[in-house]
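Here the complex is missing one protein chain, while the rest keep their positions.
For clarity, chains are labelled A, B and C in written order, and residue numbers in each chain start from 1.
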Amino acid sequence: MNKKLNVTIWNEFYHEKNNEKVAEVYPQGIHQVIADGIESASKIRTATLDMPEHGLTEEVLNDTDVLIWWGHMAHDKVEDAIVERVHQRVLQGMGLIVLHSGHFSKIFKKLMGTTCDLQWREVGEKERIWVVNPAHPIVEGIDRFIELPQEEMYGEHFDIPQPDELVMVSWFEGGEVFRSGCCYSRGAGKIFYFRPGHETFPTYYHPQIRKVIDNAIKWAAPVARPTPTYGHAPEPLEKIGQ
Amino acid sequence: MNKKLNVTIWNEFYHEKNNEKVAEVYPQGIHQVIADGIESASKIRTATLDMPEHGLTEEVLNDTDVLIWWGHMAHDKVEDAIVERVHQRVLQGMGLIVLHSGHFSKIFKKLMGTTCDLQWREVGEKERIWVVNPAHPIVEGIDRFIELPQEEMYGEHFDIPQPDELVMVSWFEGGEVFRSGCCYSRGAGKIFYFRPGHETFPTYYHPQIRKVIDNAIKWAAPVARPTPTYGHAPEPLEKIGQ
Amino acid sequence: MNKKLNVTIWNEFYHEKNNEKVAEVYPQGIHQVIADGIESASKIRTATLDMPEHGLTEEVLNDTDVLIWWGHMAHDKVEDAIVERVHQRVLQGMGLIVLHSGHFSKIFKKLMGTTCDLQWREVGEKERIWVVNPAHPIVEGIDRFIELPQEEMYGEHFDIPQPDELVMVSWFEGGEVFRSGCCYSRGAGKIFYFRPGHETFPTYYHPQIRKVIDNAIKWAAPVARPTPTYGHAPEPLEKIGQ
Partner (left out) sequence: MNKKLNVTIWNEFYHEKNNEKVAEVYPQGIHQVIADGIESASKIRTATLDMPEHGLTEEVLNDTDVLIWWGHMAHDKVEDAIVERVHQRVLQGMGLIVLHSGHFSKIFKKLMGTTCDLQWREVGEKERIWVVNPAHPIVEGIDRFIELPQEEMYGEHFDIPQPDELVMVSWFEGGEVFRSGCCYSRGAGKIFYFRPGHETFPTYYHPQIRKVIDNAIKWAAPVARPTPTYGHAPEPLEKIGQ
C-alpha cells in the first residue's frame, strides 16, 4: 500500500493579504496551514491564483496525485483553460479535495453539473460535524462528531448530486443542517467535498479537521490501472449472427 | 396513473391503552389519526398487535399495496412467522412505510440487515426536518423544512444501510442530526423510513407530516410487472461454444 | 396523481434528411415516432435543431414538464446559450430524458460533469436489455428483459457518474455490457438516460421501448413545491450563543 503521494494545495490567497482578521489567523496563507497538517504526502506543493497559470501547469498537475482546493472571493478570476485542464486530470485519476467555499469554484461546479448553491450565515456560530458512515476510511480516528466553536454556517438545500457516499452531516447552532462530507467518483478520479474552513476561524489548525483531510488524501489517491478504452470498437469480441 | 391503492396501517396500540398522556393525544390510537390524514388510498385498513395474526393475515397482506408500521414497546411480541410473511410480501412488491420507533421493529431490522440502533432523548425538544432532495416525489408540497415544536430526539449514528435516496435530515435543538427520510428498494418492494411520531406528541395531526406520508404511499405503490425468474435456467438464450 | 404533463421532444433531425436508410425507417423524423408512442402526456410538442432557438424558446421550456432529447451528428451546432437555458430549467425541475447518442450532447455532458464517453460498434447486433431494479416505476409493464434483434453496440466503460438508481443493463451479442437505464436527480429535476435508439433501426416502434419512455415521462415529472432558498440567511432560526 504505502503509496508515494504528491499533493498540491491550491489557495486563492487573497483574503490573507486584504483582510487583517484573516491575516492574523493565517499569516502565511491558508495553504501553508493545511500543508502543515498533512502527514500522508511524500511531496507537498502549494499553488495560488496569482502565479503563472495559477501554479497549475501541465507539469505540476501531471505530477500531482491529489489536489486540494480553497477559493472564495475570486472564483471568476480562475481561467477557464486551467479549469479545463484540472477537469481532465481529475477524470484521468487525480484526486480532488474541495474545501468550504470551494463549493462555488468553477472546477467543482463543472464536475457536479449543478449550481452547488447553499444558504450561508457569517456570525461565528457553533458547528458539530456528525459522522454518519462509521465504516468509511475518511473518518478513521474521528470520534462520533467534531465540534467547532465558531464557523460560518452553510445550510441545506445544498444543490449537489446525491453523494456516492455521504460521510458527515453538520449541525449548526442557528438551526440548520448540511451534508458536510461528500464522496464522488468521476471518470477515474475521486472527489471529496469537506465543508469547514472559513477564513476568519482557525479551523485548519484543528487536529480532527487535519485528520479528515489527511484521510481524504489517502482515499482520493489515483488507482493504478490502464486507461479505459473509448470510441470505435469495430471488432466484436464474439462471433456475431449465427 | 391514478392507481387504486389499498393501505393497511399497523399499530402496536399499547401505549394508547396504558398511558394517559398518550391516550389524550391519540384517544382512538395512532393508527386512526394516521388514517385520517391519508388522501391517496382507495381503501384503508387498520391492524393491531392483539388481533389474530396481528391483523396481518395472508388475505389482508395480499390485498395491501402499502403497509404502514408503527411499533415501540412490544416489538418482541410480533411473531416471527408474521414478520416472515410481511418480509416476503415486501420483496414481492408491497410498499412499506416504517415510522419513528418502528426503526427497531423486527421487520425493519430484517430488511435492513443492520442493528438499526440510534441515540434518543425524550425531553420534548424542537425538531426541524430539512429537505435535502427537492426533486423527490415524497416532498411534493413540502417547503424547505418542517418544524415540530416538540419531539423525541433521534441522533446519529443511525445504524442503517446508506439509503438509496436520502430525502430529509433532521436538526434537533439539543445538538444532534438524523437522517429522517430514507428510501430503499428491496426485491420488488419499496421502503420508506420516516422518523417523526413520538406517541406523546401530536405529530401525526401535523398537515405537512401527513402530506409526506401521503406522498410516500404513492411513491411506495407496487410496480405492475411479471415476477422475476429465479433458479435454474438450463437453456441458454444464445448458442454457446462456436 | 394524474398530472397534466407537457412533453417536448427535441430531435436533431439531420440523419433523416441526409440518409436514405434512416429516412426509410423514420420518414417523418425520429421525434414523430417517439411522439406516437407516448400515452402519458396531455400535450406533446416537437422541436428540432434548425428551428429558431432550436425550438427551445423560454416560452416552450417554461411550458414543458419533461424534455426528451435525441441528437448525434450535430451536437456542436447546439448553441451554448440554449444549452444553458435547458440546464437551468432542469435544475429548476423540468424532467429530461436523454436517448441513445444523446450521451454526447452538450446538455447531458454539462449535467453529468464527465466525458460521457463509451465504446461503440455499428454492425446491427442483438441487444438484450435486462431489468436489474424490478421495483422501479420505469420498468412497470416490462418483463425481465427487452430484446432488440439489431442495434448499435454501446459498451463499458461508460464514463458517467454512478447513477442514483441503475434500472437496466444491456447485453450485446458481440461481447460487451452497458448500463442502459440510468436515473439521476440534479437540482429539482430528474434525468433518465436510456440507451437504445440507433437511427437505422426501428427501435422506437418497439412497444416495450415505448413503454419505458412513457414510464420515464411520469417518473421525471416535476415535483410541485417551493423553490429552495439560497444565499445569505442573516437571521438564525434559533438564538445563538447562550
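The rule we apply is simple: contacts are C-beta pairs under 8 Å (C-beta built on N, C-alpha and C of every residue); 3 or more make two chains touch, one makes a residue touch a chain.
Bear in mind that the values here come from a model prediction, so they are computed numbers and not experimental data.
S.K.: Considering the complete complex, identify which of C:E176, C:E199 or C:D214 is in touch with the unshown chain.
M.R.: C:E176
S.K.: Among A:E20, A:E59, A:D76 or A:D143, single out the residue that touches the unshown chain.
M.R.: Answering carefully, the residue with contact to the hidden chain is A:D143.
S.K.: Among A:G55, A:G71 or A:G93, exactly one should touch the missing chain; which is it?
M.R.: Looking across A:G55, A:G71 or A:G93, the contact with the absent chain belongs to A:G93.
S.K.: Decide which residue listed in C:T48, C:N133, C:S185 or C:T203 touches the omitted chain of the complex.
M.R.: Per the contact definition at the top, the residue touching the missing chain is C:N133.
S.K.: Need a quick check: the contact residues on chain C for the chain that isn't drawn.
M.R.: Given the touch definition above, chain C has residues 128, 130-134, 144, 155-158, 162, 165-166, 169-172, 175-177, 179, 239, 242 touching the missing chain.
S.K.: For chain B, which residues lie in contact with the unshown chain of the complex?
M.R.: 91, 110-115, 117-121, 123, 125, 153, 155, 157, 159, 161-162, 164, 173-176, 184-187, 228-234, 236-238, 240-241
S.K.: Residues of chain A in contact with the chain that isn't shown?
M.R.: Residues in contact with the chain left out: 1-3, 40, 93, 128, 131, 133-137, 139-144, 164-165, 173, 185-190, 218, 223-226, 228-229, 237-238.
We take it that only the chains that are shown with their structure count from here on.
S.K.: Comparing centres built from CA atoms, which chain ends up most distant from chain A?
M.R.: Measuring from the centre of chain A, the most distant chain centre belongs to B.
S.K.: Can you tell me which chain pair comes out on top for contact count?
M.R.: Chains joined by the most C-beta contact pairs: A-C.
S.K.: Any idea how many Å lie between the Cα centroids of chain B and chain C?
M.R.: 32
S.K.: Quick one: which residues in chain B touch 2 or more of the other chains?
M.R.: 128, 131, 133-134, 144, 165
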